[in-house]
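As structure tokens, the structure follows; a few thoughts come after it.
Heads up, one of the protein chains got dropped from this complex, but the rest are sitting where they should.
So that you can tell them apart, the chains are marked A and B in the order they are listed, and the count of residues begins at 1 in each.
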Amino acid sequence: MAMVVGSRRRRRLQAGLVYTALIALAVIFLFPVLWVLGLSLKTRLQVFADPPLFIWWPTLENYIDVLGRSDFLLAFVNTLVVAGSAVTLSLCVGVPAAYAFARFPFTGRSFLFFALLVMRMLPPIAVLVPMYVLFSKLGLATTRLSVVLAYSTFALPLVVWLMRGFFEDLPKELEESAWIDGAGRYRAFVHIVLPLAKPGMVAAGILCLQLAWNDFLFAAVLTNNATQTLPVKMMSFSAGDSGVDWGGLTASGMLVILPVIIFSFAAQRYLVAGLSSGAVKG
Amino acid sequence: MSTLNRRRLLMAAAAGGVMMPILAQNKPDKLVYLGDNQGGWKRTLTEEVGPAFEKETGIKVEFTLLPPDAWLARLKAEMGAGSSGVDITQWSVGMGGWVSPHMLDHNEVLARITARDPGFDWNDFLAGSKLAASYDGKLSGIPYRITTGILVFQKALLAKAGFAVAPGTFAQFHKAALAVNAPPDRYAFGLMGKQGPGLYPSLASWLYSAGGRLLDFKTGEIFINDDKAVTALQFMADLVVKDKLTPPEVTTWEFDDITAGGQRDRYVMAQTFAPYMTLMNDPVLSKTGGNWFADTVPGYTDKSQSRTWVDGHFLAVSKYAKNADWSIEFIRMACSKEWQLRSMERGNAPPRGSVLNDPAMAEKLGWPPTAARAIETGVPTPAHPAWSTLELALRTGVSETLQGQKTAKQALDAVAADWQRTLRRAGIGRA
Partner (left out) sequence: MVVSGREVARPAVVSVRTAERGAWALRGFSLDRAFTAIAVLPTFVVMLCIFGIPLLFSLYLSFTGWALDQALMGGEFVGLANYEDLMNDPVFIGSLGITFGYTAASVAAQMMLGLAIALLLNIDLPYMRVLRTALVVPMMITPIVGALCWKLLLEPSLGFFNYLIGQKIVWLGMPATALLSVWVVSVWQSTPYVALILLAGLRSLPSEPLEAAAIDGANRRQSFWHVTLPLLRPYLLVALLLRVIFEFRAFDNIYALTGGGPANATMVLSMFTYLTSFVRFDFSLGAAASWIMLLISMITCLFFIATIRRRDAN
């Protein structure tokens, strides 16, 4: 710890530079969203103003209009149900599997894990139509369950991958002492390991949520009016007959992304923690 | 609804005569209508016909309207699975080839409709629409909407530049365009230039008016790169690239955008879907409300050569539908004279001659009689299942030409080569 006075000024300068850089980046990152947020608060005439208006009286008419459409609210509920179910299902099925992959060397473990990874690589488009046919035959074609299952197949490899790394990181001793003390595998898992795995599970959960909430293609094909999710509903705004319905489009866009943003912010530190352990291993 | 039209509706209904009661097939609690979500022309169906049907029969009509790609995928999957999940199918001309085998023979449907409602008048439907609704000799749907390309123009601006009537030939068009071009605020000509489904309708009028053809699906003979087609594409491309008569953003324009462009006074003339003119003339939505007039598209060297494309949407009942009688009743209602007249006010382009030539409508909207003339000689969009693949290649070629990357000849030669490969793959013509 050498020079004191000069270094403090230097540090302030450096801090200033860092802040400037980060704030500039933050502005660039946030700007498109803010711009569209602005558009959603403008009337139709204000949207077309040239040069663009920067200061105006915001109006909520677009939001009221969009929320007033009962099919929008229905789509919102559907999206909640579908995303929530997909996350729950993926976690319930994937976390125990990840634990088994991490802890118990069984025959074919590497191969199976690799197979899971490979499934994650596949472009989802390839399986869309065969999946639809399969669900049709099962009578699930336009139900929310079909979408939940579809999303789960994409989320499962992600969950297993992330959580396996996480579990590998946890010291084995805790469970082993539990086993020695007579607790079964299952009880040790539920009562000792899972609580420790919470950050990883939250991270996996958020990523699954994003996956399910933001999907468009599968939802568009696998649902109908009663079961459609928000991205599908949103795309129907971009096809107005009076030119594009800017107000409806932007307002619904904002409403679509809002819940995920809120949720992600709330659980942000878990995301960082979970990504750090889980993502790197294997 | 204005009082004038409500009265007309009731009068027409009364004049339609006594209708036979519907056969008492087991009444379902709802009928499912599967269609696309583009354009507001379905508003009459969803907001008026549906509720009216429900009031009369107690059956709710559930409209499943999807984005075009999803709609096609869904329909393919449903029909492929022989599903009874769709009661009323909406299909468009380009789908005719693969949809037709799954639909009932609609001559029988027609018979049932006419038995119930003698005033339905199948003869009122324009010839071009009946042709488009059939594939391989089988009538597979009842036309609900027929669109065609017409020339829309701002009459006052053309007159100011010395053109009292709309240009009738390619050469006149070129001269007029040069005269009214006023960049950067207003250009002479607007078109749908985005590499997407709007390119074919943009090219088609020029192509057919010049005497060009696409191909022969039976023999596999390709005409898309012959002289006439090349002339047509080169003419259109020159407007964009050489003479810069179009707004620079036309390469991002599709259906909604060309309407929006007209409403914002970006161009003086366009060849576009006939009913779009209603939107462009709407004083509430459009800066240029009331300025637009219609005429048939220019012919190559003479007005009589004017030809354009015909496309449309049909309402149909599939072979697998469970509630056929009730679906047929819905279709009867939707395609009846009264409801089609009403739908035209709300943005539809109906296939009925009487409706299109209705004096009050002609007065109010302007384009219907022009559309009726165009449809009579119009060329239906190909319905062969291979067309969607062929069209994709055509889109590439047109887009490259509009970007100035290739001449029309080069681009269309490449398209023809691609078409050869596709036809071979599809097993069409001489292998």
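The rule is short, and it goes like this: contacts are C-beta pairs under 8 Å (C-beta built on N, C-alpha and C of every residue); 3 or more make two chains touch, one makes a residue touch a chain.
The shown structure was predicted, so the numbers you read here are calculated from the model rather than taken from an experiment.
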(Q) Out of B:S84, B:S388 or B:T407, which residue would touch the omitted chain in the full complex? (A) B:S388
Q: Give the residue, chosen from A:F76, A:F166 or A:W213, that touches the chain omitted from the document.
A: A:W213
Q | Full-complex contact with the absent chain, from A:L67, A:L80, A:V129 or A:A226 | A | A:V129
**Q.** Where the missing chain touches chain B, by residue
**A.** 69, 72-73, 76-77, 79-81, 97-98, 101-102, 184, 193-196, 248-252, 384-386, 388-389, 392-393, 395-396, 399-400, 402-403, 405, 414, 418, 421, 425-427
Q. Which residues does chain A use to touch the chain missing from this display?
A. 15, 18-19, 21-23, 25-26, 28-33, 35-36, 39, 47-48, 50-52, 93-94, 96-97, 99-101, 103-104, 106, 112, 116-123, 125-131, 133-134, 149-150, 152-153, 156-157, 160, 168-169, 171, 173, 176, 179-180, 184-186, 189, 210, 213-214, 216-217, 231, 234-235, 238, 249-250, 253, 256-257, 260-261, 264-265, 268, 271-273, 275-276, 279-282
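Here, only the chains that are shown with their structure count from here on.
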Q: Find the geometric centre of each of chain A and chain B from their Cα atoms only, then give the gap between the two centres in Å, rounded to an integer.
A: 40
Q) Which chain B residues qualify as touching chain A in the complex? A) 32, 37-41, 43, 62-67, 69-70, 73-74, 76-78, 80-81, 83, 85, 256-257, 259-260, 263-264, 279, 282, 285, 347
**Q.** Complex contacts: residues of chain A adjacent to chain B
**A.** 48, 128-129, 132-133, 136-137, 141-142, 220-221, 224-226, 232, 235-236, 238-244
